[in-house]
Structure formats: structure tokens, C-alpha cells
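With one protein chain removed, the remaining protein chains of the complex are shown where they sit.
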Amino acid sequence: MKKLSNKKMNKTFRDNLITYGMVIAAYVIMQILVSAGVVSSLLQGLLVPLCTYAILAVSLNLTVGILGELSLGHAGFMCIGAFTSAFFSKVMENTAMPSGLRFFVALLIGAAFAGIFGLLIGIPVLRLKGDYLAIVTLAFGEIIKNLVNILFVGLDENGFHISFTNTMDLNMAEDGQVIIKGAQGITGTPHDSNFTIGIVLLLVTLFIVLNLIHSRDGRAIMAIRDNTIAAESVGIHITKYKLMAFSISAALAGVAGVLYAHNLSTLTALPKNFGYNMSIMILVFVVLGGIGNIRGSIIASVILTLLPELLRGLNDYRMLIYSIVLIVMMLFNWAPKCIEWREKVAAGFKSKKSVKKEAE
Amino acid sequence: MAMLEVNDIKVYYGMIQAIKGVSFHVNEGEVIALIGANGAGKTTILHTVSGLLTPKEGSITFEGQDLVKIPGHKIVSMGMAHVPEGRRVFAQLSVLQNLMMGAYTRKDKEEIAQTLETVFDRFPRLKERQNQMAGTLSGGEQQMLAMGRALMSHPKIILMDEPSMGLSPIFVNEIFDIIQEVSKSGTTVLLVEQNAKKALSIADRAYVLETGKIVLEGKASDLLNNDSIKKAYLGE
Amino acid sequence: MALLEAKKLGISFGGLRAVDDFNISIEKGELYGLIGPNGAGKTTVFNLLTGVYKPTEGIITLDGKDITGKKTIDINQAGIARTFQNIRLFKDLSVIDNVKVGLHNHMGYSTITGILRLPKYYKVEKQMTEEAMELLKVFGLEAEADTLADNLPYGKQRKLEIARALATKPKLLLLDEPAAGMNPNETQELMDTIRFVREHFDMTILLIEHDMKLVSGICEELTVLNFGRVLCQGKTSDVLNNPEVIKAYLGE
Amino acid sequence: MSFISYLINGISLGSVYALIALGYTMVYGIAKMLNFAHGDVIMVGAFITYTMCSTMGLSPVIGVLAAVVACTLLGMAIEKVAYKPLRKATSPLAVLITAIGVSYLLQNVALLIFGANAKAFTSVVSVPALKLADGQINITGETIVTIVSCLIIMAGLMLFINKTKAGQAMLAVSEDKGAAQLMGINVDGTIALTFAIGSGLAAVAGVLLCSAYPSLTPYTGSMPGIKAFVAAVFGGIGSIPGALVGGILLGIIEIFGKAYISSQMADAIVFAVLIVVLLVRPAGLFGKNIQEKV
Partner (left out) sequence: GNTDNGSAATGTNAATESAAASDSAASGSVFKIGGIGPTTGGAAVYGLAVQHGAEIAVEEINAAGGINGYQVEFKFQDDEADAEKSVNAYNALKDWGAQIIDGSTTSGACIAVTDKTKEDNMFQITPSGSAVECVQYDNNFRVCFSDPNQGLASAQYIGENGLAEKIAVIYDSSDVYSSGIYEKFAKEAENQPFEIVAAEAFTADNKTDFSVQLQKAKDAGADMVFLPIYYQESALILTQAAAMGYAPKWFSCDGMDGILGGVDNFDVSLTEGVMLLTPFAADATDDLTQSFVTKYKEKYGDTPNQFAADSYDAIYVIKAAIEKSGVTPDMSVSDICDAMKAAMTEITVDGLTGSGMTWTADGEANKAPKAVVIENGAYKAM
């Protein structure tokens, strides 16, 4: 009988290996193609964003798929990770700190701040349910965006100055440097992200999320998702595990933010990149890839990030086609009729194959 | 001709075939029992008859009309009511609202009021609780509500899916009495039950279902004395 | 001393007095039945005992310790586990994982150990698997260990709920209508299982049931609830012959 | 005095939110889905009226009627093509995502047809403004019409849902589609009707939104859509009076926040108040906090 569950262990193990393998293979192939000079600049430029979005999707899947709560504020955590880390890197830019170490510390700072915010926000938020929880996460995301947009931070010989109105209110000394300039955000963040770092961070994210899911804590989290009352009745501490999942998810979104911030020389908190639109976009990756399906999240985020770029040839019709493709893909992936049809086709395919085998 | 004729239906859930060619018929005025183990497909058959599921193959005729071709919601107004498994009362509506929902297809307000009276007579507890939210009723109370709701449409035939589940012994008896009364008042009954003994004792004929197929049929009294039935379903 | 003692429990919902002046005392190792008409308040009593509802009056002690008004998880850790009238499994987890969730508080390792897959992770997970399989065997579920709980047939789902409750290593097990939806044969089998659980795990069991065959077959003592109040309490055979009980509950 | 004009401005803004939230909450309450495309249906309604009235010079009445009819049909079409196939999907999130797809689709179609330039919407309201206290306080005709429409629509919806058979059918469908069908209710028809009503209301909301704030672009609907979502949640999502009260409160909070705390932080203030309210009343102001029976 033990064999049976060994088999299951092996199956998840194999499943995870495929996921890691897929990422590593993509990395190796891309590196070979890049060094062979056959990869377009567009695609090369997309490599880091692809890693960023894959990390975001995987991390949100922890909240949506594993914890089972709908969050519409994920971009807010990304925003916190991006701004705190970019701030640090900017402050440290002209010091003796080697850039590798600086990025590593920035990464820790971004993840830690996002995680702490996740925890702080999670405490009140996770008491709510379903769509109420969704709207409150959305609200938090928007609050973060709004506050970052009017945040001014400067540094001079007297230390840091903070204001929520304008640079003049910082009362800085003449030689002071304004690091975060409200809507203008942070400019000139050192360009420390690259594809290799992106892939490593994606693998680390996968490692954390997959291992968490298949551990005692992951089981507890999924139990809460499936039936809170029953989970309580067997002694699972609901708040603790909800917060754990939520803040790990937030911290990983922070990591994506760090990657994002160090890939571009400007960092502004616009509705486009850190607003609810982005949160929803990440949710789209998760749902399209399959709720709770980690590998699917990666694939969906890659497809949906590449799609609008590949459609550039269509010019004005680009986003129109994109939206239609999104709807069609959703129907194809989720509509029960389509699923049935796909299964039938797959079954037909299989039986043909086996018939062939028998014939051989 | 029989009132309800089910002819060689096959029903699937996605790729899984739950009903593998089932035929049976119900004559007007009869009480027919459908018994079988857990997962045999009893609920699936009732769902197919009342239009919640569509058979992949086969036909279902009710009073000469082919039900498969008729949109599910029209079946009620033809005179068929269904007391679903697990009651499925509208939890956030009041008891009274639930009952009125049962009369959705009927127009005449006075007749509806009359039916309501008879339902309240039959289930005094429902009258007491008519303004309580249905979701907070106890299991037994919900079962009464589900039956009352079905009766509100004034059906010619009523399909009941395990109406005695979770009920107290006295109430099980009561439910079976009610079923008999309903039958006596002229309504045909198709009854699915785990409590095979009770079901067979009030039924005219019965069908025994095993993993999606009918394996035995006959007069209820004969089946009650059938040894294999006794062993498999009556716990004797 | 009794394992479970409840005195003068009461709760209302709006104007409805769902449970009133409820007293019960269950000795260690007993197989105790709680019966009564539909809506009498049996499930509500379970909810009071397990902290789902807070009693507005009365006290509950388990093994001498006051557990009145405690949270569900604390009550579980104090030693009460239950099943639900409307089955509540972790439906997207496998059968064995459902049981492993039940083992959660008895075998553990830290989050970090789990994420980093330190040796302790493998050791404890192996132990958990073994222990969960033991439990599944008791209920004849070992072949389905890796199926999703949702895909189990109804009867097996009920059994899995019991296995999960047992995994929390309770002193007292509460079963809410374990035989509902089972046919007589399946019920017979369930009775054997309940007896086995009592012997094998040295368990005290309080169960709600409407199937009189099961109740008279395995319960040693009974409490009958009617309109939220105790109608009658005592030895099974006495209670079942009590005319008031016959009138209110059993019929004829 | 400025307090009163802030209050009036808050109510004006809030009544627009409320009007949108009514349609939103209606669809949510019955179809149990967050229709993220609702805001964009509003935009479509406004564009239709704009085209009819400002471009073709037809009378406002015809313009509004055309918008209502067109949006009703549009809502039903969207439901049929994009939502209905997913009704039985294993996760309710699937249809949420197609709604987002539909939202993008409507925006981009409008962008191609009407271009990105803002259009100054000509108000369809000819009710004169109400001037009080020597003209110090000014209640615009648009505000009056919006509030009156809100009240009429709210009352109409409540009557419809509680008193008509179709309305009762909606309640049943929202709880259990299968059981509703067993009552003889046409589930598909009922949901289509819900979308039809919701989208028709969206057209009215679009016209009044743009009459009060006359700037129309393909993206006009998206932010008010989100705000209306917030308003609906505020009031208790699914609750019709809740949508009205939630919308108006949201408008007042937004204006007071800007006026007395900080105009830079207006968004943050609104959302912070929302969070506080939900923490105190987890199902919104009018929402039923339904406890699961164990």
C-alpha cells in the first residue's frame, strides 16, 4: 500500500521537475540563440520582463490558487518591492558597495518590505471573504500607488527627508539629492537586472512555492481553502496560515518588483504598471494558466506578455486582436463544452495511437 | 401508453458514462421505486428525466411528448415536479418565498393560495416558520420544505430523490405516509430511496439499479421477498 | 469522573431557543447516542461543544478542564474531534492528504524545513504517510489514498471524515449522522467500524443518528432532545421504550 | 457655506456612482459575477447618444432611447458569447477574466471607431439648475435628474425583484440554478434578462455621467466602473438600496476627503474609508452577513 503513495510522491516530484526543467531549458535555449545572434532585439528586451511576470503570476497563484482568496492588489506589493529596492540601490549607487552585493541587498529589502506590507495588510484583510476581500486588496493596491505618487524623499548631509507634498517641503540642504520625486518617481536606478538573474529568481520562486505547497504548511493552507470550518475543527490555525501564504506571496511579488525596477531607468507608479490594471493582468495570467497550476501560470504569463508584442505588425488592430484572443483562449481553456471536446479529441488521438501499437 | 417512458438512455458527465442504457416506464397513478447502492446512478436518472441533464442517446416521453427536445424549464408546466437530493431549498429566501417559487409556472392566484393551504395543512411546521430563512432550518424542516415546494406546482408526477434521508424515524414514517397520500390524491410518484424496505413497501413496482444499468425489475412485493434483494439492499 | 460534562447549556437564534438547559455526562470509553426529532437541536449541541457557536449560558468541561467558549481549534487540541452532518472534506486534496491535515498538530516541522526540504522533512513526511495509511486501512480506504476526496462515493466520504477526525488524536469523537445516505448493508458495515474504532483507539464516542438500527445496535446510553431540551436520558433500551420518546420520536 | 456646496457636489458625484452601481450590483446580485465590462458598456451608451445627438443632431430623447436599446442588446450579446459558455466552469474566476477581455475589446473597438480625442458631451438634461441662498448654492439640473433617476430606478428594481415573477425568478437563479430550473424557471432567459436590464441601466448611467462630466473618451467608463464597484461593495454588494447609499456616500467621502484632508490623497482616502467600513461591517452597509450553517 505504501507503494501507492510513493507513486504519488513520484508524480508530484516528476511534475515539479518538468516545471524546473522547462524554465531551465528555456534559459539554455535562449542563451544559445542569443549568442548565435538570431534573437530579435524585441525578444531580448522582453527576457527580463518575462521573468518578472512569471514570478508575479506564480506568486499570485499562491494566493489565488492555493490559499483560494481573490486578490486584486498584487501590483501594490510589486510596487513596494520596486520602490524600496530602487531607493536603496539609488542611495548606494555612488558608494563603494559592489554592484552584485548591492543588488542582493536590494533584493532582500524589496522582498522584506513587500512581505511586511503583505503581513500588515493581510491581518485586517483576511478576515473578509470572497469579493469583499478582493475589493479591499484592490483598495490597498490603489492606496499604495496613490501614496507613492506623492511621496518625496531626499537625502542630504542631515539624512533623509520625507514629504507628501512636494520637494520644497523636504527642506533639503543645497547639495541634497531628491531620490523619490513624487509622480516622477525614481530615475536612474542602476541597471542590475539581467536574464540570468531573472531566471535564477524565477527558479527560487518556484522552489519556494512548490516546496511550500507540498509541505505540511501547504496542506494546511489548501485545507483552509477547501473548507475553513473543517480545517478549524481539526485544529488548523486559520489566521496564521492565511497570513503565511499571503505574505509569502507578497514578498515574492516584491522580488518581481525588484527585478522590474532594476531593468528600467525610470520607475513611476502609474496606473499602467502598478495600478489595479496590472493586478488584474497578473490575475489573468493565473486564471488562464489554471488556478493552482504553477506551471500553467508561467506559460500563460509568457504567452500573454509576448502576444501583444508579436501582434505589433497589426498596428492599430493590435490590442483589439489581443482582447479577442484573450476571450477565445479563456473560452477554450475553461468552457466545459470546450474541455469536453478537447478531451474527446485527445481520447480519440490516444485510442488511434493504441490501435496502431496493437497493429504493430 | 405509460405516462412516462424512458427508453435506453445513456448519460455522461464529461467523458464518464454514468448511465449505460436504462429503460423503464411509469404508469399513471403508480408509485415506482428506484433503488440501488451509492453511486449507482439514481440521481442522474432523475436529473435526466426532469431536464437538468441531457441524455446522449435514448428518449424520454411524458404523456406522449418527447422531453429530450423540450427545454428543461418547460417540463414543470407539463406537470412534473422534482424534489431534489439534498433538498436544495433557496437558503436565502424565506420559507414562504420558497413555496411560492414552487408555484412559479402557475397563474391563478386563488388556486395557488388553496394549494398553499393544503401544503401548510400537511406540514404545520412550515406554517410556523414561514418567515424564517430556509437556510437556517434543520435538515428535516428543509426536507419538508422541499416536498411542499414541489407540491406547490400541483404536479401530475412527482420525482423524489431520497426524501427520507436524515429524517427521524417518526418523520420517515410520516414522509412515507405523505407520499402515499400524495399518490392517493392522484399524483404519480417516482421514488428514489436508500431505505429500500420502506420504499418497496409502498411502491407498486420497482427497478433495481447497479452501476448505471437496471439489473432487476418487478412488482414491489415480489422484490421485497427476493433473496438477493434482501441481502443486498434490505440488510437482512 | 466523566470525560465530558456539559451543564445547563443554552443558546438562542433570534427568538428561537435552539438549545435550553442541556446537560450531559459521558464516561470515558462510552458509546453515547444523541437522538431526537429533526430540528431538536442536536447539531447545535455539537456546534456548542466544538466552539462553532459560543453558548450563552452553561459550562462544558473535558477531562475536568473548562473549555466553555473556547475557539474551535483550541477545543480540538484539547481533545474533541467531529464530523459534519453535511460532509465537509478538503475536496481538492487527496484522501491521504485529508488525513495528513488531521495529523497536522501531532507531527511537525518548521516552514523553513518544509521549503528547504531538510532531512527532517522527509523523515516526518514518511511517518505521517505511514500513520495516515494505518488510519485509512481501518476504514478500508487504503486503495483510494491518492484519489481526490471529492471523487469518493458518498459512503466513503463519510468514512474519510471519521478517519480525518481520528487523526487529530481526540479523546472524544463526535459523529453527526454518520449513516445518513447509506443503505442497510453499508450501515451494518459502519457499525462494525465504529465498534472497532472504540476498541482499537480506546475512544469515547458521541453520535447523532436517526437510524434506529445503528443506535440500538451500538449505543450504550442515549440522550433524547426535543425542542432544544432533554426529553429523556439513560440506558439505550430504557430510553427507546420510554413512551414519551416513542411518541415524540420513534412513532407507533 | 462651502461645506454645503461640498456636500452638494459630493451628492452630485455620488449620485452618478450610485446610478452605475445600481446596474453593477444588479448583475452581481443575480449572475454572481463581477462584470468588469460594465463600465465600458456605459462608455458605449454615451458614445451612441453622442453620435445621435451631437453628430447627427437628433433629439436627446431619441439619443437616450437608442443608447438604452443598443446597450441592452449589447449586454445580451456579451452574455451569450462570452459569459454563458463559462457559466458551468469549475471556477467563477474564469468568467471574471473574460469580462476583462470584453472590457478591453469594447475600449479598443471604440478607440478605432471614435478615435482617442475627448468628445465634449452635450448634456441631454434641460432641467434648469436650482439656485439657493442667493445663488451661493447651485444644484445643477444634471444632479437633480441623476438623483431622481437613481431613486426611480432603485424603486423600480426593488419592485421588479420583489413583486414580479421574473424578479423572483432572478432571486432563485442567483441561489441555485438547478433548483430554479426545477421550479420551471428559464435560467438562461433570466440571466439574459438580468444582463439586459443591467446594460440598459448602464446606458442611462453613461448618458447622465457624461452629461454631468462632459468628457467622453474610449476609457471614460473604466474608472467610474471601478468606483461603482467600490460603491456597490460599500453598500453591500447585491443590495439595491446599498448601491444607492454606497454610491452617494462614496461621492461625499471623495469630495470631503479632497476638501478637508488632501486633494493629492483623494483616492487613498476613499479607499481607506472603504477598508474601515468593511472591517467593521464585513458585508458592507446593507449586505446580509450570511453565516454558514454548520
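Brief remarks on what is shown
Labels A, B, C and D are assigned to the chains in the order they are written; within every chain, residues are numbered from 1.
Everything below uses one rule, namely that a contact is a pair of C-beta atoms (placed from the backbone, for glycine too) under 8 Å apart; a residue touches a chain by one contact, two chains touch by 3 or more.
Remember, predicted model here, so these are calculated numbers, not experimental data.
Shown chains touched by the hidden one, complex as a whole: A, D. Touch with the chain that is not drawn comes from one residue among A:31, A:187, A:228 or A:293, which is A:187. The residue touching the chain not shown here, chosen from D:62, D:77, D:120 or D:133, is D:120. Within the set D:108, D:146 or D:194, the residue that contacts the chain not displayed is D:108. Within the whole complex, the absent chain has one touching residue among A:176, A:235 or A:275, and that is A:275. Although one chain is hidden here, its contacts on chain A can still be listed: residues 37-46, 49, 142, 146, 149-150, 166-168, 182-185, 187-188, 191, 260, 263-273, 275, 309-310, 312-313, 315-319. Residues 2, 5-6, 9, 12-13, 50, 54, 108, 111, 115-122, 129, 135, 138, 140, 213-215, 217-219, 223-224, 254-255, 258-259, 263-264, 266-267 of chain D touch the missing chain (whole complex, contact as defined above).
One rule holds in what follows: only the chains that are shown with their structure count from here on.
Listed here as common contacts of chain B and chain D: A, C. With centres taken as mean Cα positions, chain C sits 42 Å from chain A. Each of the following residues of chain C touches two or more other chains: 43, 52, 84.
Residue positions 229, 336 of chain A are each in touch with at least two other chains. Taken as a graph of touching chains, this assembly is fully connected, with contact between every pair of chains.
The touching residues of chain D, when paired with chain B in their complex, are 165, 168-169, 171-172, 175-176, 178-187, 189, 288, 290, 293. Taken in their complex, chain A has these residues touching chain D: 64, 70, 124-125, 127-129, 131-132, 134-136, 138-140, 142-143, 145-147, 149-150, 164-165, 229, 276, 280, 283-284, 287-288, 291, 316-317, 319-320, 322-324, 326-327, 330-331, 333-338. Contact residues of chain C toward chain D in the complex are 43, 47, 52, 84.
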